[in-house]
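All protein chains of the complex are present and in place, except for one that has been dropped.
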Amino acid sequence: MMKKIFKMKQKPHTFLLFLFLFILIIVSIVSNLKWGQAPISWRVLYEAVAYQGDSKAHLYIQTLRLPRTLTAFTVGVQLALAGLLTQLITRNPLASPHIFGINAGASLAVVLGLVAFAGLSLIQSMLLAFAGAAFGALLVWSLAGSQQKQHVQLALAGIAVHFLLSSLTEGIIILNQHSTDSMMFWLVGSVNSAGWAELRALLPFTITGLIATLLMLPSFKLLLLDDAVATGLGSRIMLVRSLGVLLVILLAGSAVAVCGPIGFLCLIVPHVARALMGGKLPLLIPFTALAGGCLLVSADFLSKFIAFPFESPVGIITAAIGGPFFIYLARRQGGKAR
Amino acid sequence: MKQHQLTKALLFTIIGLITLILSACGNSNSTTEAVASPTATAAAASPSPSAEAASPIVIEHQLGTVTLDKTPERIIVLEFSYTDALMTLGVQPVGVADDSDPTLFMDAVKAQLGEYTSIGSRYEPNIELISSLQPDLIIADLNHHKSVYEQLNAIAPTLVLNDHQADYNEMLSNYSIIAKAVGKEAEGKQRLEEHEAKIKAAQQKITDTNLTILPAVVNPKGFFAHSDHSYAGSFLTALGFTDPVANEESYPQLSLEQLVETNPQAIFLLPTEEITIIKEWEKNPLWQQLDAVTNSKVFTVERKDWALSRGLIGSEKIIEDLVKYLGA
Partner (left out) sequence: MRKWYSLFIALLLLLFLIVMSLRTGAVPVPFRELWASLLLQDSPSAYIVLQYRLPRILTGILAGCGLAAAGVILQSIIRNPLASPDVIGITKGAGFTAAAVIFLFPGAPGYVLPMAAFTGALAALLLLLLLSKRMTLPPATFALVGVAIGAIFQAGIQYLLVKHPSDINMALLWMSGSLWGRGWDDALSLLPWMALLLPVAWIQFAKLNVLQLGDEGGTALGLRMGRERLVLLLLAVALTGSSVAAVGSIGFIGLISPHIARLIVGGRHQWLVPLAALIGADLILLGDCLGRILIIPREVPVGIMTAVLGAPYFIYLLRRERIKAR
């Protein structure tokens, strides 16, 4: 059924869609900069973005809202791409890094690290997150197998592993009851503490990830082939898949390390993108990436206001949007299976 | 055919098992009451000769009434603030729920505290150990321990106070209840007067109470303000300071932007670990824009003094810190 989606006729409005997405991105970024706990006028906003002025209001934008919004955008791009790649590799429309145990694995590794050695640096916790992400992914992969017909099996194995890993994380948190508050971050992701330092730490991974994706674009087309043709290419396919998994771990793992586990975004965006854009990878990949960034920035904007004036983690918003979407997907899948 | 018999047999065994369990439970239930009552009568009977001299202490509390025939001697406390209260009254507890971490006591309390048995977490104190210590009074918290009130009360008379969510004034009234329960009502009253005098004296030394002060727990990922609905915040308000957050929520998490908007004139940081989010924030030019920072009124104090102890000794330490940092 993936194949069918990918072979959908390409929509004629590609250009318009991209234009619309760009406008949406700009609107969401600007509203994220403009509205927050402190009121800021349009004029100050303009000055601050143009890097003039150093009053409080200017500093809010330059040192807090701007890096935060950019981090949200970058993380959104990475998660959406990771989601798309997971779905391509597994040929499973229900797959996503979240379901692959990557989020829960990374969280568990970081929380374990925090308990074992007090005061991890950003880079150290990133490395731990990578190790955890890889572990979670391998676990689910080895449990569910990579047969194409195992869509549901993969999703369920992933959820079981996700529950297992996150219950272990909760256990560690319970037993260290005096540092509970700071560890909650690793159960629900959020971008509200992200500053320039976080963005700087994230960017190398983003750039590597994007370049690698572009370089591998022709190879990824192999993943769309029929099984019969694909088996002829055998080892080549295996190589592409393994590289793809590494890429997913790189993109999603670094995102979790900076922002904690943010679920469901990686599941929704590729689907929406595919429905709008059709299956042509050279168009689909950039569209998915941009849409991911746009969605996370908008979700972050919403998260500022559900308990105003206090902030709520953005992971809650993505789960609240993603849950119903997942139901819709599952029901559609079910309809087709019959 | 054979299959059928097999399932039938299994059905019978299961029904048998269930009736067995049922009857066993019914038995044990009726017998437990039987067990409980002789011990209860024994407990009531044995101290009665000695208790004739003093009239029994009767106290109403959150979940019922406690009747103590004699002054309790083996007391178990399930919150830090209760230990604080007992220390001021010169009473040693036999067991304390200290989260298995004695470093959580503030120094002044630990200095006075003698030998005691740790009974584990404040959330899930070890009831077996409580029972083995054979206490004659247990002081519990309403929110954390209401589900096990029956069990605790079966071990010893249990006093349930609303402590975890109490503000300063509620703490004072809880203190009087505890003083009465341990048979030191007069001492308690006297100690409260001393406490008020100490606070008055300290207030004289603090020249400027018109400040907005924000106490906050800081950890590596967040800044949690203690508003006037929390214990420390309510104490500061009682002293005449103003809470800059002024919110229904007791421990709201603030972002740097919000903190700068709130702009407290003095900040007391209660770090949970050595490296906290403040280290990041200090690098930000916005941090320098805070009134508290420009007036160099950002102070680091002990979390165990300000947020965990929550009693007279704790409050006196808070005001000592205030005098030290804000006094003339």
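Letters A and B mark the chains in the order given here, with residues in each chain numbered from 1 onward.
Criterion: contacts are C-beta pairs under 8 Å (C-beta built on N, C-alpha and C of every residue); 3 or more make two chains touch, one makes a residue touch a chain.
From a predicted model like this one, the values you see are computed outputs, not experimental measurements.
Only one residue from A:244, A:263, A:278 or A:292 touches the chain missing from this view: A:263. Touch with the chain omitted from the figure is made, among B:59, B:89, B:108 or B:148, by B:148.
For the chain left out of this panel, the touching residue among A:94, A:258, A:273 or A:289 is A:94.
Contact with the omitted chain, checked across B:71, B:92, B:131 or B:284, is made by B:131. What chain B contributes to its contact with the hidden chain is residues 7, 10-11, 14-15, 18, 21-22, 25, 28-29, 31-32, 34-36, 39, 99-100, 117-121, 123-124, 126-129, 131-132, 142-144, 146-151, 154-155, 162, 164-165, 224, 249-251, 253. Residues of chain A that touch the chain left out of the display are 94, 139, 142-145, 152-153, 155-157, 159-160, 163-164, 167-168, 170-171, 173-175, 177, 180-181, 184, 187-188, 263-264, 307, 310, 312-313, 315-316, 319-320, 322-324, 326-327, 329-331, 333-334, 337-338.
By definition in this document, only the chains that are shown with their structure count from here on.
Separating the centre of chain A from that of chain B, both taken as means of CA atoms, is a distance of 42 Å. The part of chain A that touches chain B in the complex is made up of residues 36-38, 54, 56, 59-60, 63-65, 118-119, 177-179, 181-182, 184-185, 192-193, 195, 197, 309-311. Of all residues in chain B, those touching chain A in their complex are 99, 101, 104, 121, 123, 217, 219-222, 224, 249, 252-258, 260-261, 272-275, 277, 280, 284-286, 289.
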